[in-house]
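Removed: one protein chain of the complex. Kept in place: all other protein chains.
Let's turn to chain A:
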Amino acid sequence: MSAEVVLQTEPVGRRNEHLYFALRNPKVAIGLSLVLALLLLGLIGPLFLSDSPNEYVGPKSEAPSGEYWFGTTYFGQDVFTQFVHGLRSSYLVGTLGGGISFVIGLAVGFTAGYRGGLVDEVLNMITNVVLVLPALAVLIVISSYLEVRGVVTQAVIIGIFSWPWVARAVRAQTFTLANRDYVDLARLTGKRSGQIIVREIMPNMASYLLMSMILLFGGAILFAAMLDFIGLGPANAVSLGTMMQQSMAWSSLHLGLWWWFVPPGLAITLIVGALYITNVGLDEVFNPKLREM
C-alpha cells in the first residue's frame, strides 16, 4: 500500500522521467561529464590557440611548463595545441563515422526485422557480405588510393563499413519485439509501420540503441586512430592518432618525451572508457525495473 502512495505522489512528469533518473545516476553523470569536458576542450580550445597546430613555435623537446602546458615535440611544436585540435577531429570522426553507420544499420535492421520474408533475406545477404569484408584491408586500400585524405573522407569510409553488426543485432531484436501483442495492438489502433517501429519497438531498444551509438562512436574513434597510426590518417589535419604516429616515428619513447604520446593515448582511452560507463548507467535509467530509487 505504501508503495502505491509513493508512486502516486511521484513529482515526475512523463517526459522528463528519463532525464530525471539519468541525471541522478552516478555512472551516467561521471561518464557523460568526462566525454563532454573533453568535447568542450576540443570545441573551445582551438579558438584561443593557434590555428596551425603544426607550426614550430618553441624550443625542441621541451618538458611541460607554464608556457607549453603539454610540452613541445621533437621539432618544437606545441603539444597542447595539437592535442585540442586532435580532440576536435577525433570527435568529428566519431560523430560522423558513428552517425553514418548508425543510420545505415538502423534502417537496414528495422526494415529487415519488421518486414521479414524476402526483404529480410536480401538485406541479410547484403549485411553478411559487408560483414565478412575484411574492413581494415578495404580501408587501407581505399585510403591509400585517395589523393587527399581528410578527416571527413576518413569518417565516411569508416561509417560505410562498420554498420553490419548493428544491423544484425537490431534485426534480431526487431524480430522478437515485432511479435509482441502490443505491436498488433498498435496496428489495431491504425498506426503505420513507421510509427510502430519508432514509437513501439524503438523505445524498447532505447538502451541498446544508445549503447550501439556509443560503441560505434568509440569504435570509429579507435578505427580512425588505427588508420592514423599506420600512416593513413588525414594529410591536412592533426588527430590524436597522427600525434601518436608522429611521436612513434620520432622515437619519443626512447627519447623520454612522454608528454608527446601520453595525452593523445590517454584521451582516446578516456573517451571510449567514459562512453562505456555512461552506457551501463543508461541501461539502469531506461529499464524501470533496474532502478533502485
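Here is the rule we go by: a contact is a pair of C-beta atoms (placed from the backbone, for glycine too) under 8 Å apart; a residue touches a chain by one contact, two chains touch by 3 or more; residues count from 1.
Quick note on the criterion: contacts and distances are computed from a predicted model.
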Next on the checklist: Since a chain is absent, check the UniProt entry for it and pick the matching name: "Peptide/nickel transport system ATP-binding protein", "LutB/LldF family L-lactate oxidation iron-sulfur protein", "Bidirectional hydrogenase complex protein HoxU" or "Aspartyl/glutamyl-tRNA(Asn/Gln) amidotransferase subunit C".
Outcome noted: "Peptide/nickel transport system ATP-binding protein"
Next on the checklist: One chain isn't shown here. Among A:Asp51, A:Glu147 or A:Asp181, which residue touches it?
Outcome noted: A:Asp181
Checklist outcome for this item: Residues of chain A touching the missing chain are 4, 7-8, 14, 117-118, 121, 180-182, 184-192, 200, 203-204, 206, 286-289
